[in-house]
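Some notes on the structure that comes next.
Omission of a single protein chain aside, the complex is shown with its protein chains in their original locations.
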Amino acid sequence: MTEVNTSKNSLRRQSGLAHVINYGQFGNVTLNGPSLFICERHPLTILQLDTNKSKTLTDISNLLNVEFPHTNTCNGDDKRRILWLGPNRWLIVEPEHECLQTLINNEFNSSEVFLTDLSHGKSTVRLRGRNARDVLMKGSGVDWHLNSFGADYCAHTKLFDLAATVDCRDIDVFDIYIARGFAEDFWGTLVDAAAEFGYQVD
Amino acid sequence: MLIINCPLCGPRDHAEFTYVGDATKNRPKNGDSSNDNAWYDFVYLRDNPKGLHEELWQHSFGCRCFVKVLRNTLTHEIIATGMPKDNLILKEKGLELNV
Amino acid sequence: MFRFQSRQQQRLDDGGQINRLAPINFTFDGKKFIGFEGDTLASALLANGVRLVGRSFKYHRPRGIYSAGIEEPNALVALRSGDRHEPNTRATAIELFPGLEAKSQNRWPNLLLDYLQINNLLSPFLSAGFYYKTFMGLPGWHFYEYFIRKAAGMGDGTKFKDPDKYDKKHVHCDILIVGGGPTGISAAVTAGRAGARVILVDNHPKLGGQLNGERYFLDKKPAHHWVEQCVEELDGLENVTIATRTSAFGYYDSDVVNAIESVSDHLPEPLGYQCRQRLWQIRAKKVILATGATERPIVFSNNDRPGIMLASAARRYVNQYAVKPGKKAVIFTNNDDGYKTAFDLARSGIEVVAVVDSRKNIPEHFEKELNEKDIEVIASSVVIDTYGYFGLNSVKIGTLSHNGKTIESNPYIVSADLLAVSGGWSPNVHLYCHSGGKPVYNDSIEAFVPGELSQNGHSAGASRGSFSLTDCLQEGHNIANTMAEALDLEVAEQIIPETNENTIVPIEALWRVPGKGKKFVDLQDDVTESDITLAHREGYVSVEHLKRYTTLGMGTDQGKTSNLNGQAIMAQEKSEPIEKIGTTTFRPPYTPIALGPLAGRDIGLSYKHTRRSAMHNWHKQHGAIFVEAGQWLRPQYYLNEMEQPSKENMDKAISREVQTVRTSVGLVDVSTLGKIDIQGKDSAEFLNRVYTNGWTKLPIGKARYGIMLREDGLVFDDGTTSRLDECHYFMTTTTSNAAAVLSHMEYYLQVQWPKLDVKVTSVTEQWAAMALAGPKSRNVLSKLLPTINVDNESFPFMGVREVDIEGVPARIFRISFSGELSYEINVPADFGEFIWQRILEVGKAYSIRPYGTEAMGIMRIEKGHVAGPELDGRTTATDLGLQKLLSSKKDFIGSKMMHREGLKDENRPRLVGLVPVDKKSRVKSGAILVKDPTLAPPVPKLGHVSSSAYLSPTLGHPISLGFVSGNIIETTKKIWAVSPLHNESHELEITDPVFYDQKSERLHD
Partner (left out) sequence: MAKYSIFNIIKNAFNEDKNWARAWRDPEPKKSYDVIIIGAGGHGLASAFYLAKNHGIRNIAVLEKGYLGGGNTGRNTTIVRSNYMLDENAHFYEKSLQLWEQLSSELNYNVMFSQRGVLNLAHTDSQIDAITRRGNTMRLNGIDAELLDEKQIRKLMPYLDFSNDVRFPIKGGLLQRRGGTARHDAVAWGLARAADSLGVDIIQNCEVIGFEETGNKITVVKTSRGNFNCGKVGFAVAGNTGHLASLINLKLPIESHVLQAFVSEPLKPMIDHVVTFGAGHFYISQSDKGGLVFGGDIDMYNSYAQKGNLPLIEEVVTAGLAMIPSLSRLRITRHWGGVMDMSMDGSPIIGKSPIDNLYLNCGWCYGGFKATPGSGWVFAHTIANDEPHSLNKGLNLERFKKGRMVDERGAGPFPNRH
C-alpha cells in the first residue's frame, strides 16, 4: 500500500526500506491465508509540533481540523493523524502533499509554535492482522492487550531494542515509527518475528 | 527487572529508562561565587542510602521525560514516582528514611 | 485389543497414562529400545529393565534413576547429538520422542568399565576440601589443575552453532498461577470464573501435577476426570491462558516472573518456523505459587545404588507410566507417604517385602489395607545398609534404639531390587524466596515453609506445607477468591470435590541412620555424612560455609533432595535447632535454563542493530569497505572495480582519496554526526551555558565551533552549531556522543533550568549529510546552484545557507574538517542518495571522488583537529590546546570544577604533533613516549601517541598526534615512541599539532 501523493519530489524520494522490501507471502502461511499483513507507509509528512499555548493549540487544531490528543492517545485518520509525543509535544502525520510546515508557519508566530520536520527521519511500517499483537508482544513489555491498548492509543516504547512509536489505528492495525537508519534491520527482525504466523507484504 | 510507573506513559520496564542517579543533589547556582566544596559535594559526594533513595531516570525510549523515583535500594520496591519538581520524600513523609 | 509387542519386560499390561498404540524407538548408549508415547526417557528405560544410567561426579559410583521429576540428582544423560547435543539432561524430565538419542556421562571408556571408579577406593583421601590442603608447592596449582579439571565436570560441551531458533514473549495478567497441580487448577477455576486475566503455567506436558502420579479419587471418580473437566472449562474462558511445558524459573522484582516454554523439545526437531524454546516475561498483579513439594531421601549407608529411589517416584512409575521399577520392593519411611507407595506397588503386582518405618506406632487406618495386601510393617526400624554394585540386590534392616542413636538387636538382610525411600516432603519455596521472602521452619512437617510475604506472591497447597489433597483444593480456591476481591472482581463459587485420602499422621524426623559406611547426602556431588561432620569439626559451620566447603547442593539439581538433610545433620552436630541453622539462599533459575532463549533472536549479525545512512546502498555498490562506528556502518575507503581487498590496495585507495581532496574535490558521507534542532527564545543563553565559548553574538546564517565540558571540567564533546533564525539553531555533535549530548541537554532543560524556553529534538536521521571538500568544491557547488552566488564574499567561511538543489531543500554549511575549502550539505534523508549522485555527476568535470573515514582521519590529523582518541574523557581544553575557547566572562557547565589544581597542573600531557626523525617510520597509535628507549622497566612515561597517519600523502611522510607532558615540551624537541608489544622504537620530533596550512588560508578563500 502506498499513499497517493502529488509531491514534485515524490519520484526521487527514496524510502529507508527501498532495498529490503519483498512483496508476497512468507512464513507459515496456512490454507486460511496469512494472518498478518505488513506494508510500509511512504512517503509521509511527519511534523513535530511543540507549544505550551493552549489557545494556539485550539487554533491549530481548527486549522488542521483534528483535535490534539491527550496523553498516550491519537486522533484523526489516514489523511491526517495527530499523535501525542510528550508534554506539549505532538506528531502530525499525513501523506505527503502540500507543505504542512509552511501552512502552519504562515498562520502562527514561530516563538509560540515550534515545528520540526521529521518526515525523512522516521520509517513507518503498518502491521495488520489477527496476530499483530502477538508480534508486538515479542518485542516490547507494554501491555498490548486490547483492553489496555485499544484503537487510537499510542505508545513510545522499546520495540525489539529500538525506540519506536506504536499507533493503534484499529483493533488489529498498528502503525510503527522507527528511526530511518535502523529501518532495514527493524524490517528483518519484524518479519522474522512474524514468520511463525505467516505474513503477506503488500 | 523494575517496572517504573512513568507519570505520563504509565508502567514500563526499566529497560526503557536511562538511570541518571541521586535526585537529592542540588546544583550550586551558576551565578554564585564559586564555592568549591558545594561543587565537590554536588559532583562527587553521595548519601548512597541503604533504604529509600530518591533518584532520577530518563524515559529515553518513551516520552523522554526525566522521572523522579522513590525506591528502596534494599528491596527494590518502588514507593512513588513523579516529575523532577516533585519532592517524593515529603509526599511519602511518615516513611522511615532508612529501612 | 491389539497390543504392540516389545521387550518392555517391566511394563505393566494395563493402566498408566501412556499410549500403548504409539510405540517410540530410542537409543541409550547406542542400544536400541522401545517405549510408548507418554513416557519419559527414565520411565522408558525402567520399562526396559535398564537400571544403571550414570556415574556420580566425584567417586564415579554406579547410579540409577532416583526420582520421577526435575529434582533428579543421578540420571543425567547427554541428549541428542551433533549440533543439537545437550549435556546433563535429566532423564526423568525428557519426554520420549521418536529417534531419541541419549548417552551416559562422566565415564570412560564406558558405563560398566569406568576407570575413574578408582576414586571410590581413594575416597578416604578425597574427603571435603582435601585439595585446599595440598597441591600448594611447585610446579604450582596450574599444573595439578590440568588433571583435576579433566576428572571434574559432567557432560561435554559442543563446538557447533545451535541450528534452532529462540523467541521471547512479554505478557501481563491479573493473576499468575505457577503449578498446574490440584492447588493450581482449583485456583485457576475460581480466578477464571471471577473474570480475572489468568495465566497458569506448568512445566509438564499436561496439567494434574501430583494427581497424575497417584491413585486419588475425586467425587468417587479417578482424579483425572476432574482434571479434564476443569481444563475443558478453563479452555473455554478467553480470560484464561494455560501454558504447559512452561517452567517458571525465577520470581524477580516488581512481581515479574520469568518462564521458559519448551515449544519443541518434545519433538525430534522443531517444525518449520517453530522455535525450540521461548522466554516468557510475565508481569503479574498477583501471583499464586502452587509449586508443590519435593520428597527427600534418608541418609544411610550406600543409599545411592541403582534400584534405590524416592517412594513417590516408585509410585509415579507404576501409576502414571505403568512401569515396575522393580520386582521385590522394600519401603523405608519416616512418614505416611511410604504406605501409599507400598499399596500402589502391591496393587501392581510388585512383591512388597516390608515397610520399614522408623516410627514406633503404625497409623491404625493403614492396618486394614496392610492386612488385605499382606504387607509386613517393621516398626521403629531402619535400613542400615544395602548391597549390589551395579544395582540393588539386598537390604540390611535393624531396629533403632530408643534415643535413635544406635541400632539394637541383630540386623538382618532381605533381598530386594527396589528400595523406595521417603524422608518426608519439603515444600518448593524457591520462587517465594526469589521474590524476597524468608522461609521459616515448621516442626509438624519437619521442613521449611514460606514465612512473611515480600511481594504479591502467595503460596498455596503443598508449597506452603499443606499436604492433604482436600487442603490443596480448598486453599487454591480461597487464595484465588481473596485475590479476586482485592482486584475488585466478583467472587466465584466452586464446589471442592471430596477425596478418598486418609488423614495424615505427623512425620517423626529421621535424617540419618546411625552406623558406619558411605552415607550420601548429596547424590550428585557425592557429599557424604562424614564430609558434613568434617566441615563441622573444622569450623565451616554456617550453612554457606558448609555448602561451599563440601559442595553440598551445588550440582545441577541445586540440592533439591539434599539441602535440608545436610542442614539437619549440621544442626544435630551443633546441637542447634534447624531453624537457627537456616537455609542457603535460593537462587534462580529453579531448574537450569539454556542460554539460547535468553538471547532470543539477537544472535549472529542481529547481535546489535545496524544503523545505515541514506547513501549506504550506493556505497555498497561502489566498492566501499565498511567500518563500524558504534552501531553505524561507514565507508572506510572505496576500492576501484579492478581492486581486490588487500593491505596494498587499501593504502592505495586511501592516498588516492586524500590527494583528490587536497588537489581537487572529494565527497564524504557525514550523516552519522549527531544533529540536534534547537528552538526557543532562550536558545542562545542555553548554548552559552552548555558550550565553553560565547554564543550570544552569533549572527543568523553563521556557524561556530564549540566544545562542551562535563561538570567535572573535562572535555565532553565538540562540534559546530549554526544559527538558522532568531530563535532557531542547528547543532552537530560527534558520532559517538550524539545520544549522550541530547540527554545531557534535556537533563539541564528539564531538571536544572526548567524556566529556559528551549526545545531540543534529534534530527540526526532527518538529514543526510555529505561534505564536499577540496579546492574545486566551490566550482562544483556553483554548478549545483546555478542561481546562487557562492563566491567567498557572499558565502564566506562559517557561513550557512538554506537553498534549493534541483527542488530539494538543502542546508549548506561552509565548515571544514579536512582543512580544505569545504561545504557540508544536508538534505532530507530520502533525497540523500539522489543528491549524492547528482553531486558526483556534476563533479565529474573535476574528477571528484567519494572518500571514506580513513582519508578523513588522515586529513584531520594533518590539520591537527582533535577526535575520539584525543577526546577520551581524560583531557582538558588546555590539554587539547583549546584554552582560547574557555570564556572567562560567563559561567558554563564545568567552569567551576575545571580550576582544580590537578587539572591546571603544568605537567599534564598536552597535544603535540609528532614526526619520525627518519621521515618514514610508521609509528603506531598507542605507542608510549619516553626519553630513552633503552631504559629498563619501570620506565617513566612522558606521554603517548593518540592518532597516527602512516603516510600523509600531502606531506609525504608519516605524522602523528600525541600528548607530551608540559614540562618536557618546553625543554626537549626530540622524544622516543616505543611499542614494546611490537618491539619497536622510533625517534620523533615534537612539532606543532597543525601540520598543514597553519594559517588556514585554504579555508578562508
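Lettered A, B and C in written order, each chain numbered from 1.
In this section, a residue touches a chain if its C-beta (ideal position, glycine included) is under 8 Å from a C-beta of that chain, and two chains touch if they have at least 3 such contacts.
Being a predicted model, the structure only gives us computed values, none of them experimental.
Among the chains on display, the ones the left-out chain touches in the entire complex are B, C.
Touching the chain that is not shown, out of C:97, C:216 or C:252: C:252 (per the contact rule at the top).
For the chain left out of this panel, the touching residue among C:589, C:623 or C:775 is C:589.
Of the listed residues B:12, B:53 or B:68, the one in contact with the hidden chain in the full complex is B:53. The residue from C:87, C:476 or C:706 that touches the chain not shown here is C:87.
As for the chain not pictured, it touches chain C at residues 57, 84-88, 124-125, 127, 130-137, 140-142, 145, 148-150, 152-162, 164, 166, 250, 252-253, 256, 258, 279, 281, 530, 534, 537-540, 542, 544-545, 548-549, 551, 554-556, 558, 585, 587-589, 592-596, 598-600, 602-608, 610, 627-628, 710-714, 716, 868-869, 872-874, 897, 900-904, 924-928, 930, 937-939, 941, 944, 978-982. Although one chain is not displayed, its contacts with chain B can still be listed: residues 1-2, 13-15, 19, 21-22, 36, 40-41, 43-50, 53, 55, 57, 71, 73-76, 98.
Throughout what follows, only the chains that are shown with their structure count from here on.
The distance from the centre of chain A to the centre of chain B, each centre being the mean of the chain's C-alpha atoms, comes to 33 Å.
Chain B and chain C have centres, each the mean of its CA atoms, that are 28 Å apart. Residues of chain C found to touch two or more other chains are 281, 283.
In chain A, the residues touching two or more other chains are 141-142. On chain A, the positions that touch chain C within their shared complex are 8-9, 12-16, 18-19, 27-28, 43, 48, 50, 110-111, 114, 116-122, 137-143, 145, 148, 161-162, 179-182, 184-186, 188-189, 192-193, 195-196. Residues 252-254, 256, 281, 283, 436, 454, 689, 711-712, 743, 746-747, 750-752, 754, 891, 896-897, 899 of chain C are the ones touching chain B in the complex.
The part of chain B that touches chain A in the complex is made up of residues 8-10, 12-13, 15-16, 60-65.
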